[in-house]
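Handing you this structure, nothing more for now.
Complex shown without one protein chain; remaining protein chains in place.
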Amino acid sequence: MFAIAITLLIIEIGVPHVVGTESLSEKLVELWPSYLGYAISFLVIGTVWANHHNRFSLIVRSDHILLFLNIVFLMCVAFIPFPTALLADYIPGTDEHRTTAVAVYSGTLAVTAVFFTMLWLYAAGNHRLIDRELDPLLLRTMTRRYVLGTILYIMAFALAFVSPTASLALIVVLALIFVLPEPEGSRSTRRTRRRSERG
Amino acid sequence: MFAIAITLLIIEIGVPHVVGTESLSEKLVELWPSYLGYAISFLVIGTVWANHHNRFSLIVRSDHILLFLNIVFLMCVAFIPFPTALLADYIPGTDEHRTTAVAVYSGTLAVTAVFFTMLWLYAAGNHRLIDRELDPLLLRTMTRRYVLGTILYIMAFALAFVSPTASLALIVVLALIFVLPEPEGSRSTRRTRRRSERG
Amino acid sequence: MFAIAITLLIIEIGVPHVVGTESLSEKLVELWPSYLGYAISFLVIGTVWANHHNRFSLIVRSDHILLFLNIVFLMCVAFIPFPTALLADYIPGTDEHRTTAVAVYSGTLAVTAVFFTMLWLYAAGNHRLIDRELDPLLLRTMTRRYVLGTILYIMAFALAFVSPTASLALIVVLALIFVLPEPEGSRSTRRTRRRSERG
Partner (left out) sequence: MFAIAITLLIIEIGVPHVVGTESLSEKLVELWPSYLGYAISFLVIGTVWANHHNRFSLIVRSDHILLFLNIVFLMCVAFIPFPTALLADYIPGTDEHRTTAVAVYSGTLAVTAVFFTMLWLYAAGNHRLIDRELDPLLLRTMTRRYVLGTILYIMAFALAFVSPTASLALIVVLALIFVLPEPEGSRSTRRTRRRSERG
């Protein structure tokens, strides 16, 4: 589903129509907010995709609450192409329109982050649906990471009303941070180490 | 295929165009029927997806009638983005248009439910294509669940002509019910129990 | 890729716009060529999908000619949504337009069938890329089936110039025939039998 949402982003960019002696190159350059929106959303969805994949490799059981939270979370991710198109259309508009567009965009990402964190808190709380042998310290580090990320996305939303540019910059930084390695001593490393120690 | 149909839903929501001094925020709020349609259809397709996945884990053989019924069933699911867009466009319209839109929407879901139930009745009848060791009592509970669900979707269709709002409310309730756990003693639980008892 | 092409078909059907006192129901009924095109193409792609899947379960090796033929074949399948939209738009048009639309549609299917048959002839010739133990008699039956199917799709194309309706009817019949069971003694059955005989 991530693969589809991420690939659909390009559909929202329409080919420009030139009339008379207009320059196609200039028209293409004027489309820069569309390219920017495409790049940011691609990076965000790509990062969320990798994180979702990593998290579900730790979740070894399932129940209907997890299923429901996951549907709502995916509903948010699949929604992203819409605020991306909005962003592309209204970044070059009036100040008021730009603020609205960036607020809707960062707001969508904040709500997505909230549901991702809820999903993780539900699955990881009391080791409810995850590997029972997972190090509680490691879990707490992950949880802190998600809660912090959510708070920062909500701040990006608030920032949109002050400076849309700063809000978008924060979103890019957040995506780049969450594509970075997780805290030292991640599960797979520890496991491998333990196995090789046994061997 | 479910993943694709569910992600395509967002394409049907177009970015609003503001003219002159119109407010973008107001225009975005006016799009609420689109968001509502997106959310309902996402929930419905997500639930059907999970149910289809669970059912096919019980179906261990295949034949050409099952293949044909499955193609027709998927044809109904992949059709859902169209009545969803119709719903979004005509919920704010005249009473007559709203009734038509909701009737087409709930009618599509009713036909989808009919084919899902036919598929299940065909596969489960005389244990035709399912695990022969499955508890007949459990099968009967599942069958009753599908037949009941189908009747309720047909009722939602009929209700559209009386009250479109009540029809949509029933559809949301049905999606939430079918995302709920299946009857006690589901196959996997029994299996696990039996295995652990053997152990 | 089949899953995506089949699900994209719905995008080509636009929601009708009613003006003034027009009836939405009537407008929806007038869209019947769109529903017909959707249903036929869904059936055709679904059938081709199942056949492609079955054939590739017999193909156990690969080379670059097969890869190239497969890309061209998939290029034809992924093209189908375009003639489907053409069909929907011009079935209600003038006789000349209807003939053109049906000819392009059936022509696309004929070319698709030609490449599918070429792919099979290449893979199965001298057991080039398939299981070497496969019964030559069975192979010949399959090959005959593909060659016959291709001839019939070419006939559907020719028929479009005489009677577009007859051409479409033949295409539906062909899709229904190819969803039917393959000749007796298919590989999997024989294998199972042999295995159970050994047991």
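Labels for the chains are A, B and C, by order of writing; each one numbers its residues from 1.
Heads up, the rule we're going with is that contacts are C-beta pairs under 8 Å (C-beta built on N, C-alpha and C of every residue); 3 or more make two chains touch, one makes a residue touch a chain.
Everything numeric here is computed off the predicted structure, so don't read it as measured data.
Trainee: Over the full complex, note down every shown chain the hidden chain is touching.
Mentor: A, C
Trainee: Could you tell me which of C:I71, C:L148 or C:I177 touches the chain that is not displayed?
Mentor: C:I71
Trainee: Any idea which of A:L24, A:V60, A:A158 or A:V173 touches the chain not displayed?
Mentor: Candidates A:L24, A:V60, A:A158 or A:V173; residue touching the omitted chain: A:L24.
Trainee: In the full complex, which of C:L28, C:V44 or C:L86 touches the chain missing from this view?
Mentor: C:L86
Trainee: For chain A, which residues touch the unseen chain?
Mentor: Answer for chain A: residues 3-4, 6-11, 13, 15, 18, 23-25, 28, 38-39, 42-43, 46-47, 50, 179-181 touch the chain left out.
Trainee: Going by the touch rule given at the top, which residues of chain C touch the chain that is not shown?
Mentor: Residues of chain C in contact with the hidden chain: 1, 4-5, 8, 11, 63-64, 67-68, 71, 74-75, 78-79, 81-82, 85-86, 89-90, 93, 96-97, 100-101, 104.
FYI, only the chains that are shown with their structure count from here on.
Trainee: Select the category (line, ring, star, complete, other) that matches the graph of chains linked by touching.
Mentor: line
Trainee: Expressed in ° and rounded to a multiple of 5, what is the rotation angle of the C-alpha superposition of chain B on chain C?
Mentor: 90
Trainee: Distance-wise, how many Å sit between the C-alpha centres of chain B and chain C, to the nearest whole number?
Mentor: 27
Trainee: Quick check on chain C: which residues sit in contact with 2+ other chains?
Mentor: Where chain C meets two or more other chains at a single residue, that happens at 4.
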